[in-house]
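The structure appears right after this line, and notes come after that.
The complex appears here without one of its protein chains, the remainder shown in place.
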Amino acid sequence: MKDFPLKALSFHPREECGVVGIWNVPEAAKLAYLGLYTLQHRGQESAGIVTAREGELWGHRGMGLVADVFDAETLNHLPGTRAIGHVRYSTTGDPDPENCQPLQIQYRRGGLALAHNGNIVNASSIRRELELSGAIFHTTVDSEVILHLLARDVGSFEDTLFSALSAVRGAYSMVILTPESLVAVRDPNGFRPLLLGRLKEGWVVASETCAFDLIGAVYEREVEPGEVIIFDREGLRSRRLAPASRQSLCIFELIYFSRPDSTIFEESVHEARLRLGAALARACPAEADVVISVPDSSNTAALGYAREAGLPFEQGLIRSHYIGRTFIEPDANIRDFGVRLKYNPVRAVLEGRRIVLVDDSIVRGSTSRKIVRMIRAAGAREIHMRISCPPWRYPCNYGIDTPEAEKLIAHRNDVETIRKEIDADSLGYLTVEQMLAAIPNHQFCTACFTGDYPVRFETREKKTVLGTGRRTTVARKAGGFLCL
Amino acid sequence: MKDFPLKALSFHPREECGVVGIWNVPEAAKLAYLGLYTLQHRGQESAGIVTAREGELWGHRGMGLVADVFDAETLNHLPGTRAIGHVRYSTTGDPDPENCQPLQIQYRRGGLALAHNGNIVNASSIRRELELSGAIFHTTVDSEVILHLLARDVGSFEDTLFSALSAVRGAYSMVILTPESLVAVRDPNGFRPLLLGRLKEGWVVASETCAFDLIGAVYEREVEPGEVIIFDREGLRSRRLAPASRQSLCIFELIYFSRPDSTIFEESVHEARLRLGAALARACPAEADVVISVPDSSNTAALGYAREAGLPFEQGLIRSHYIGRTFIEPDANIRDFGVRLKYNPVRAVLEGRRIVLVDDSIVRGSTSRKIVRMIRAAGAREIHMRISCPPWRYPCNYGIDTPEAEKLIAHRNDVETIRKEIDADSLGYLTVEQMLAAIPNHQFCTACFTGDYPVRFETREKKTVLGTGRRTTVARKAGGFLCL
Amino acid sequence: MKDFPLKALSFHPREECGVVGIWNVPEAAKLAYLGLYTLQHRGQESAGIVTAREGELWGHRGMGLVADVFDAETLNHLPGTRAIGHVRYSTTGDPDPENCQPLQIQYRRGGLALAHNGNIVNASSIRRELELSGAIFHTTVDSEVILHLLARDVGSFEDTLFSALSAVRGAYSMVILTPESLVAVRDPNGFRPLLLGRLKEGWVVASETCAFDLIGAVYEREVEPGEVIIFDREGLRSRRLAPASRQSLCIFELIYFSRPDSTIFEESVHEARLRLGAALARACPAEADVVISVPDSSNTAALGYAREAGLPFEQGLIRSHYIGRTFIEPDANIRDFGVRLKYNPVRAVLEGRRIVLVDDSIVRGSTSRKIVRMIRAAGAREIHMRISCPPWRYPCNYGIDTPEAEKLIAHRNDVETIRKEIDADSLGYLTVEQMLAAIPNHQFCTACFTGDYPVRFETREKKTVLGTGRRTTVARKAGGFLCL
Partner (left out) sequence: MKDFPLKALSFHPREECGVVGIWNVPEAAKLAYLGLYTLQHRGQESAGIVTAREGELWGHRGMGLVADVFDAETLNHLPGTRAIGHVRYSTTGDPDPENCQPLQIQYRRGGLALAHNGNIVNASSIRRELELSGAIFHTTVDSEVILHLLARDVGSFEDTLFSALSAVRGAYSMVILTPESLVAVRDPNGFRPLLLGRLKEGWVVASETCAFDLIGAVYEREVEPGEVIIFDREGLRSRRLAPASRQSLCIFELIYFSRPDSTIFEESVHEARLRLGAALARACPAEADVVISVPDSSNTAALGYAREAGLPFEQGLIRSHYIGRTFIEPDANIRDFGVRLKYNPVRAVLEGRRIVLVDDSIVRGSTSRKIVRMIRAAGAREIHMRISCPPWRYPCNYGIDTPEAEKLIAHRNDVETIRKEIDADSLGYLTVEQMLAAIPNHQFCTACFTGDYPVRFETREKKTVLGTGRRTTVARKAGGFLCL
């Protein structure tokens, strides 16, 4: 018998973080908590909130889901009308309790807290420089370098902020809280979404608009690429960082990460996925009886495919939502145990039929192979796998947790080889052009498909330097359930 | 600020139990555990497993989800190749740790354990008789009377079993474990499902076939209404209880409770729901632009409706799966907070459109009213609510957790009054005849729709006698997440 | 590396239980809780309280220390002015959550709860008879037979009670709660203590008077051997069971179990121990420099010895009070690890000196051997071990958790052999006569020293029958600390 850690399975690439900021609304901590709850799909490893009142910052962070980390008592200890919050996976930085964000420090000007979604691609070299000048690092999180840069005196807080941001490169949608102000920043490329909303007399900033809906905030507009919005006693003001040569919004936010009920990049995620599915149906049609999806993230693309193809959509896989962090597997191994824990085929949908199976990505290929095998064992006559984006060939350096290039099945294999590997009867992807045509009017980052990285980065090997010399064990991890 | 107990919300009627039995398969406890995991939707309040080895029974029970109650250590302490397991809500009996099933006792013949899905409708009067003859009761569970009846000496164990079963009336799909044998029983009316499968050299019994899929068992057939299957050293043998005047399978198992990937009553749950949805489209058409469902349980019926009506199906509500047992609500109340925690509307689907909203039941009406209000606030132009069964007018006495008749919105109100109450533009239900026509070839219980109860029961007031004189508090309830 | 379960060490014989009863005092549950806290030394495995209000009983039980099992929430759910409570070790019955007392059932007359300190020596045969007449048993606790006897109708509750008590033999100081009354019973032999106190307008019953001190109750008198006190709406009344041929109070309560700040059997425990120590000094003098004790239970006897002998008393062993339930032992084993975790020698007291080491019992001898070895390694020149009672030769059948006779080092060995085994320079015990002379004016049970059992019992082998056919695993045992 062994514990089966479900997290080990690479069902999908994982988003690293979600952030929220509240300015000038009573019960800010509770609103941040509810906002984080709606952003839980963006990070399930840790959660944290920092609030400001009367010149002081108050924080609480912990490993686990939002509902595990916070209860009435902890929220009551976070006073004030200003807050930032964070949920995360660990892309840089270990799953270490001390890596939980918002990072919260004290420095020359007093308290400072920061919640960051993205990845600073030159964090290693900045860190080395800072270390040579005597800096010490408590975490292995890339975002800690920003705090150090903010602690360097170059004049006013705002001047220091712009100086610090001019030093870092990469993806950063972030919120910064001081006793006097809240700052929302989005990098000039605009990799990660960041949205602005109004609530009562105040403001809300969040990674997705679904956070606005629960707390009754009204969507106002995007925080634009390169925009820095500062909320303080004088109100809200917007300033600009030096522009990027071109924007590079993360198209995977629309394909997979964001919730379909969110609006990001001024696009309805739901509609974008419907159009991707329809484009897929046109690009890769199949002689089939029924369209099914790998639930839940591919549902909308599958509906779009089905409608365009004139085929019925059905629920061919049932997903379990009671899935825990680990499962006990019998000694007599169960084939495809992890996949079976999560999905079960509906024989009545599959038996004797030709299936179009829509998914939104293939990472290593092993999960797809198991799903295809399971569907075939349930009686499917043919399985035509369709992916609502191009083959994923290159790792992301801008905030998505991806394996090394060699582990991406599409890195060295053509589509036919992948098809054989996953044992589908046919396999179809969108081309980059087809994908972009389905969501026009934006400049997207397509590096994971093309290898054309819009921002130069240090080699990935160097990045691991952040962790050297410090390991902290994670004991008694919060219980609760993990949605993979 | 207050804790918001989500369980208090009456989203749907709740199933009370799921059972599983394993005979002659190595690692029986682990297989029972995985089986219970797939049956988790049938009961999330407690879980338990009892195994048999060398003349002794070994048990473990606890409050919470299967993955909370069991870990590697506890499963390792449950030896042997025979097991029964149980997940439950409390229909009779309080949420008391000592009410957790399988009930496990010692009596004249040694150990005995029992896991029961259903409701013994004459438990109170049997209990009173037993008490008058000196019996003592440790739980407030109706099933405890069966144990007392089994402890009365009327000859062989098998004779006693038949004598005991002839005394009880109502719904009982159950598994009984002794050191020598496993017994699977289904009441003559056949209210609750119970299925038989093969695994390696042994047998598996479960409330739904989805339990077979995960552990690799092969579905063999139903345990038939009135059938008693005894597994012992001589193999498997089947005997019959006195037949009911007519069978009365619970049609709500097909409408709502069972998983769509299960086969019960020799029907694919998925297909039954598709047909109900199609019948609903014919019976209650609507001038509309799009069909949406209240996810996840109504998805299939909504697909059936959409296909029959020639309308597009879309995901108009996104359901959160991170929902915890309680949530902190701000002092400044959020309208429809509980419903909003669970569902969020997709504005892009709803805005400016005429919506068909398919659900599988309306209980008190309050949840439906909130959902309609939320959808309308998201921009829907018209909302045509459609229910894939008839109005629910009477409480169930055969194992479903339902409020008193007066609290069922359809008990005293006609459809138009309900429509006004929930503020839909139109409201349509299936008639009993339309529903039965969609799933022909079975004799169903329709008491919740018609008040025509197939098995005479004691007044509901008397049932609460089971609990009098004993209350046990439930402290430190297991954490974890609850799917409502 | 391995977990070192400290409970496995047989430092001392263990008392099985403490009980408390509250009648007619507001906040009865909280007073019972505080009473149990002071009786924690009598049982650290489980705790429970049942209260009565308006015809119903309300209970909460759990594994662990009193402060683990109860919190403000659970105590608030136990209403009323009447309560009984229990802490226990398991002498009969496994460490099973369902064996936690007070046992609480429902029967013909309504609710009934019982908390028992002692051991029913004919429980097995009564249980067999009850089983033959159709009774079922939910626990492996001997006390459950009393509940069954009480459920048999022989007239009024009081008549049934006397009839039931006339059937059981052995040791029972117990409290019984019904919706109408509280009953305190002490068996005719009076093995275990039970005391009566007054608090405000009501009454308190407890195993030791230390429970009275914390809650401000005033000690009134003993519940006498064979006395049954019934508290109900008519007040308090006392009745008598048939007298025993002679009383047989457990002298080990005075020697070791009870707290020195308690009065039991109308004796100050403190003074009794001082006199035992003094008698020991007269009976077994030693040429020595200093007297030390095995803390804390032997402190008083050692003080008595030192004073009588005219020798200085010092603290030669320091006892750790942070000791947890298990400890991690390095792979490179540490000699006498368990004893060292609990005791550390004070070199300054021991080095170069001739030591009198006073303890209150030697069970298997292994702990004493390790303590002697540890003290000698700390520099003691001579070690003269003195035991404040006679050699313990026979197991207790009246409520003390003792190993089988063969495992008692004094069962087959004379004092000189034991001395060699534990490697002391000399070893002295009190004789039975010397011990009794030190605490005159009582009739004590001396069975553990003499084998002269005052109440006939079934063979110990039969007793284990209670557990056959039922094992329940104990998972996630409450954390916390165990005083051994």
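Chains: A, B and C, in written order; residue numbering restarts at 1 for each.
Keep in mind that, in the parts below, contacts are C-beta pairs under 8 Å (C-beta built on N, C-alpha and C of every residue); 3 or more make two chains touch, one makes a residue touch a chain.
As the structure is a computational prediction, the values presented were derived from the model and not from experiment.
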Q. Considering the complete complex, which visible chains touch the unshown chain?
A. A, C
Q) Which listed residue, A:Gln106, A:Ser166 or A:Ser238, touches the chain dropped from view? A) A:Gln106
(Q) Need a quick check: the contact residues on subunit C for the chain that isn't drawn. (A) 1-3, 26-27, 30-31, 33-34, 37-38, 40-41, 44, 65-68, 70-72, 75-76, 210, 213-216, 259-261, 263, 268, 270-271, 299-300, 303, 307, 312-315, 318, 320-324, 327-332, 334-335, 340-341, 344-349, 479-481, 483
Q) In the full complex, which residues of subunit A touch the absent chain? A) 55-62, 69-71, 73-74, 77-78, 97-98, 104-108, 110-112, 131-140, 147-148, 151-153, 179, 468-473, 475-476
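Note that in this section only the chains that are shown with their structure count from here on.
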Q.
Rounded to the nearest 5 degrees, how far is subunit A rotated relative to subunit C when their C-alpha atoms are superposed?
A. 180
Q. Among the chains, which is located farthest from subunit B on the basis of C-alpha centroids?
A. C
Q.
Just the number, please: Cα centre separation of subunit B and subunit C in whole Å.
A. 46
Q) Taking each chain's centre as the mean position of its Cα atoms, how many Å separate subunit A from subunit B? A) 36
Q. On subunit B, where are the residues touching two or more other chains?
A. 70-71
